[in-house]
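Quick one: this structure, given as structure tokens, is what I'll be asking you about.
Only a single protein chain was left out; the remaining protein chains are all shown in position.
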Amino acid sequence: MEFKYVTKSGTAVFQDRYVTKADRITVPYNENRKHTQKIGLVGAPLSKSSISHSGAGFAPATIRKMLQSFTTYSIDHDRDLASESVVDYGDILMHPTDIVESQKRIRLALDEILHREEPSQLIILGGDHSVSYPAISSFSGSNRVGVIQFDAHHDLRNLEDGGPTNGTPFRSLIEGKCIQGENLVQIGIRDFMNSKIYTQYAQQHGVTVYTMQDVRKQSIKKIVEEAITLLKRNKVDMIYVSVDMDVLDQSFAPGCPAIGPGGMDSHTLIEAIEILGACQMVKAMDIVEIDPTVDYRDMTSKIASWLILSYLRERELMVSTVNNCENEVK
Amino acid sequence: MEFKYVTKSGTAVFQDRYVTKADRITVPYNENRKHTQKIGLVGAPLSKSSISHSGAGFAPATIRKMLQSFTTYSIDHDRDLASESVVDYGDILMHPTDIVESQKRIRLALDEILHREEPSQLIILGGDHSVSYPAISSFSGSNRVGVIQFDAHHDLRNLEDGGPTNGTPFRSLIEGKCIQGENLVQIGIRDFMNSKIYTQYAQQHGVTVYTMQDVRKQSIKKIVEEAITLLKRNKVDMIYVSVDMDVLDQSFAPGCPAIGPGGMDSHTLIEAIEILGACQMVKAMDIVEIDPTVDYRDMTSKIASWLILSYLRERELMVSTVNNCENEVK
Amino acid sequence: MEFKYVTKSGTAVFQDRYVTKADRITVPYNENRKHTQKIGLVGAPLSKSSISHSGAGFAPATIRKMLQSFTTYSIDHDRDLASESVVDYGDILMHPTDIVESQKRIRLALDEILHREEPSQLIILGGDHSVSYPAISSFSGSNRVGVIQFDAHHDLRNLEDGGPTNGTPFRSLIEGKCIQGENLVQIGIRDFMNSKIYTQYAQQHGVTVYTMQDVRKQSIKKIVEEAITLLKRNKVDMIYVSVDMDVLDQSFAPGCPAIGPGGMDSHTLIEAIEILGACQMVKAMDIVEIDPTVDYRDMTSKIASWLILSYLRERELMVSTVNNCENEVK
Amino acid sequence: MEFKYVTKSGTAVFQDRYVTKADRITVPYNENRKHTQKIGLVGAPLSKSSISHSGAGFAPATIRKMLQSFTTYSIDHDRDLASESVVDYGDILMHPTDIVESQKRIRLALDEILHREEPSQLIILGGDHSVSYPAISSFSGSNRVGVIQFDAHHDLRNLEDGGPTNGTPFRSLIEGKCIQGENLVQIGIRDFMNSKIYTQYAQQHGVTVYTMQDVRKQSIKKIVEEAITLLKRNKVDMIYVSVDMDVLDQSFAPGCPAIGPGGMDSHTLIEAIEILGACQMVKAMDIVEIDPTVDYRDMTSKIASWLILSYLRERELMVSTVNNCENEVK
Amino acid sequence: MEFKYVTKSGTAVFQDRYVTKADRITVPYNENRKHTQKIGLVGAPLSKSSISHSGAGFAPATIRKMLQSFTTYSIDHDRDLASESVVDYGDILMHPTDIVESQKRIRLALDEILHREEPSQLIILGGDHSVSYPAISSFSGSNRVGVIQFDAHHDLRNLEDGGPTNGTPFRSLIEGKCIQGENLVQIGIRDFMNSKIYTQYAQQHGVTVYTMQDVRKQSIKKIVEEAITLLKRNKVDMIYVSVDMDVLDQSFAPGCPAIGPGGMDSHTLIEAIEILGACQMVKAMDIVEIDPTVDYRDMTSKIASWLILSYLRERELMVSTVNNCENEVK
Partner (left out) sequence: MEFKYVTKSGTAVFQDRYVTKADRITVPYNENRKHTQKIGLVGAPLSKSSISHSGAGFAPATIRKMLQSFTTYSIDHDRDLASESVVDYGDILMHPTDIVESQKRIRLALDEILHREEPSQLIILGGDHSVSYPAISSFSGSNRVGVIQFDAHHDLRNLEDGGPTNGTPFRSLIEGKCIQGENLVQIGIRDFMNSKIYTQYAQQHGVTVYTMQDVRKQSIKKIVEEAITLLKRNKVDMIYVSVDMDVLDQSFAPGCPAIGPGGMDSHTLIEAIEILGACQMVKAMDIVEIDPTVDYRDMTSKIASWLILSYLRERELMVSTVNNCENEVK
């Protein structure tokens, strides 16, 4: 029998009957039922793989929690996100002392999800950027994958000096033939945060690089549409969007391990994700490099939650209106 | 007899004889003298009425203190604010356990101030946004009031679920016939922070809504002038400006209870308040939703102090130059 | 079908198969099953009733979470607490703006729990100290209740000045005839934190008061045993233990709203609760006045969790060994 | 005319009519009236004189504010401190760039206070320990002064290397013949916080030194009484008590610039000050080396406030009961 | 003999063989060798001279350390800064209690550096803004110096009220005939942060003032080029750039002592320094008013490091391409 005033611990908060909190867009995966949601979400709480000390492993839980501080309604597009439209598979269990094993588990877990659940879209919450290597390689098993990476850094470091870290995912993908350099577009690469030799590596492998100066001088809309056009011309099967939050300026994203000036403002990044959310070829997005232990009032995780909501809104709009990026960017 | 080097506790700070700190614009209300200042200031330190945990009750004291970090001089307009041009009535005493009683006291206190002191302008420092209901209803007793609200949220929630909170003031005002929906203009309403049903409520009641997308696409100048024109066309007797600081982006106002990305930058808000300060019909302004206990270095309160100073500068300029918004916006 | 490496969000943490985390002692109340646990736990997340700004409403969630940082095993008594020995009823839903209503709900919720579930023991997590009034009055409905209160303050303030706050619970209980002054024992009352008039009130109503000087000069064991003896002599039906964490010195409990020097060290309080846990007449305990928003690394909530574990260990030992306080203190 | 609910800014807090907050013991000095209070209080907000970066200049304001968190009533001695028993002269105005001038002003201000106001007792709030040199030298103008210093450090550094800092006050006093080494008693001097050469200096000048090991092995009561006996035997006219809060262990006084383990607990220091408060020969006390900018929740300032209250209680008890230290310690 | 895995304390961090950290641009001054680097760096860790409490004395160490979080490579200009291109002379030793002596030492130290080492460029890290007086006066000994000052404040306060503080450097320079008012350009002067009388002083002495409104309405490029043109027209021998970081808005530079809204964004300041770095007449730059003790994650120091790197990049580009500001701005 239910109590009149006592409710499950953690739920005894004020509820306005007319407001749907955005955490309601997700429903926990239940192995005993058949999920009809086509969009999936999974956490990859790995950050021992970071070159510097990082608590990015706490981000999946924090980003999920921050969804509670938003609603499902976009007034600017008069669009209410459907409740329970996303299935939350949960988090991938990391090994305490074997980092390579943890990365392998990310690969295996995504393989299992992709093959068994066949989500139309998958959102992966890091963790640090090292998770993008196993994540993208899982997709590349049966797809020709194009990648659009938002990042202050190339992440093309050599693997000899430290193994597979958050500085190496795109190097690993290229060397491992999971993706071709031509199918990688990097946006937001910044002065004084990269090494000439890795910029040269990018050039040699045909990677398309938009620096922050490019972002400031051109519109983000133009850059993102160029990127989509390029990848379509390259005949990729799908686009994977990888969002390293340190592409943002430190004043907007104080919770990234590698903060600095000279970066993007948050509205520009939101705009980019909106365009990508509306693009049919985008099948997956990861959000990485948020360390909640150094953030201020979870600001950076709040941006991540907002990106997810913007992405989903455009996705739902696209599905419902058969608008898609093919039309938009041709 | 005075001491040579000992001064009243709290005043033993360096004083440059040629600098007037901005806290000198206010003089404490003294019941035994006749105040000639026509502009009044009063604190409404209520935040138990907030849906979430809020220390906004500390804001009146903090905003006043932050005035000490500014001077009275506006170099951009070569204007020195007059000392003691504002009478500070003090703070309204809140009840520890009876929130509705506290709100009633705000109403009664403002009634007393308005009727007895007849200030030409009144600045009200919240507290949370719930204080705007009693504050505006006090003005609406003998005026047809138009309201320009800067806010990420509609604040049009139903009253059944939680009583009169910081989510309900404008609903209360409309339902209570204190203002008409047509005379309410909301600026800065944001995606993922509102509920569709309340946006519909706004539409049904003729509320004019400018979202953040509107703010980004149009100039704030155009929006504010449109708002003034509308209210004048509607024949309101006066305009009340209600500034919920969470209209600002979290990177600019880290001290609001409900922070998030996608908001206004501080300069845009300052510009808006400058225009309103120069408008003769504006008779009152409240500044609400600053929680100094979660702010960083009182940044958000500093913006509040700056808004007050900008508002007063335009006010004094207007009085001295017979410029007024009627000319400006027609 | 289960995933190999993906687990429910929030559970993907390292698990040592031989370690039982102390949060496993509780099982969430399920309205659809018959609970056999005789010990109950309930949260009363109310702190708007505090005289000063308090986030004590967050404490039930934090104390529960801190149980995760302990195990079930007491090496000093070679005792492993039984898993699922406590049923967690959840939290009582508070009203956003009606504080008296919230207090009434605590009373009603406890009435419902006590009458329907008949727990042999109930642990109540505040919230501020105002929750003890409705909580104890619920027990006093059908019992002659003796109270042992650990507190720096009498909490016997008059009700006229601010209504039912965290300064008034024991006044309300005495005035409301829920308990008799003779059946109230206060331990840890401190210099410069009380008013003479309320000490006199305590004396006039036969309240037994042990100050911090008493605690320092006598052993806590002697004081607590005296208190039990007194209440038994007074023929109370049961003892309710009320633990205001501010009885502790600020260096041990940095997270109480009203911190100060001159208080108890944490081991002394633990010792007191151990004695009370072993006393058959003790039927309920509340832990109040922890504000997690001002605590350092949840230290104060960790002490609260430890007190619960110590209490339960003694309780289980008592049940299993038929040792009880009657023998101990006669 | 007074407002019904509006009160002076900063005073709109809940007031229980039966509670006297401890800040009421002080009344601000008013040059236009005749003060009958015989006990004086003055702030010396100087910390640019510190060897390391220090915000101790903020301590006088913070300690005064912390008095608001205590009441006037000592339950352990059933003594209510008289309201307005202390006149607060205010703070001594420091020079922004001339540190030696600031120290001179402390001397001149105290001369003026002592000669014109003739307080029976003076409490001086630092500031760093450098303020004790001008403060004590002011007393030594017409008295043979004995000093009891609570400190982890000798503060007997040479003056050549850095001028008059917080490391030199007692050296300056001895070299300047303001006090004799024999009339200086240091209590709480700590391992690894001093230099052998300064310990030797203390020995050569007849300074009596009780280290922390002495404090741990003997009772503080015995040490303080020995110190009083010694100074009386030496025929000093008065005793000045200098309390460097870093005599406390870092776990009790986290807000001192020079924190470390191995120090005194707060109750021991309180006990010492109680004995000194009851000693007729003690005419002045300073409390120094609290930096509120690095403290946790003003804990260290709260201990300072408590010391003042304990001191005043014993003082009033002494006056009213003609008990004095002569009897106690003979 | 070297150890295989043990390295000097502080250096045991991951090193990617292809990445040069930006701290490698400096080499510590070694009195025993002949330095060929023509660019020098020196710290002036003075902040006791500040009107308000300031830890700016910690900034030289922090800014140097923040260089470690950047690399030497500018992707936007495909330019790798030369390693060891800057000689780090170290820090000037400040006097603990004699502030004027400390300022004199800055002058003497720079005299010694300039005369003996003859650096082509000197970067001075404050400290507060008071260091610019001795620094610029050292250059003015044998040069007609033009100054471009980025600041929210005039820093033209009278010297009588507080001696040579961080509010007076440019007054001292003008009064001391080190520079002429006509050769001083102030950029970023802000509303409500200055006094009318000092604006008038600026006007009377021919100082060129660009307010924040000017910065917002014109491009920073235009303003800086105008300033260079003016100083060239005035026939100065060299330009000294003085960067008070509080010219930035508080949201970008949270670590300045005097924060506030209405300021510059960081990219605008970076752009300005880039132009000045490319101008042959610029011979020195100071960066002042960063207090690392109040900063958030060293953000403000990170901007300072970035400014140094941008300045050096333009400098090296200029040297290598014979581009210089004469061409650019004529």
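So that you can tell them apart, the chains are marked A, B, C, D and E in the order they are listed, and the count of residues begins at 1 in each.
Definition applied: a residue touches a chain if its C-beta (ideal position, glycine included) is under 8 Å from a C-beta of that chain, and two chains touch if they have at least 3 such contacts.
Computed from a predicted structure; not experimentally measured.
Name every shown chain in contact with the chain that has been left out of the document.
A, C, D, E
One chain isn't shown here. Among D:101, D:161 or D:175, which residue touches it?
D:161
Going by the contact rule already stated, which one of A:74, A:121, A:165 or A:242 would touch the omitted chain in the full complex?
A:165
List the subunit D residues touching the unshown chain?
Its contact residues with the unshown chain are 51, 157-158, 161-162, 167, 189-199, 209, 211-213, 216, 249-251, 254, 258-262, 294, 296.
Footprint of the hidden chain on subunit E, which residues?
Answer for subunit E: residues 1-12, 14, 28-29, 31, 42-43, 45, 60-61, 64, 88-94, 96, 105, 108-109, 112-113, 116 touch the chain left out.
List every residue of subunit C that touches the chain not included in the displayed model.
Touching the missing chain: residues 14-20, 22, 69-78, 80, 251-252, 266-267, 270, 296-297, 299, 302-303, 306, 309-310.
In the analysis below, only the chains that are shown with their structure count from here on.
With centres defined as the mean of C-alpha atoms, identify the chain lying farthest from subunit E.
C
What pair in A-B, B-C or A-C shares over half of its contact pairs, by residue number, with B-E?
Going through A-B, B-C or A-C one by one, only A-B repeats the B-E interface.
Report the inter-chain centroid distance for subunit C and subunit D in whole angstrom, where each centroid is the mean of the CA atoms.
Chain centroid spacing, subunit C to subunit D, equals 39 Å.
Counting only Cα atoms for the centres, state how far subunit D is from subunit E in Å.
Centre-to-centre distance between subunit D and subunit E: 43 Å.
Mind pulling the residue numbers of subunit C that touch at least two other chains?
Subunit C, residues with two or more chain partners: 51, 96, 162.
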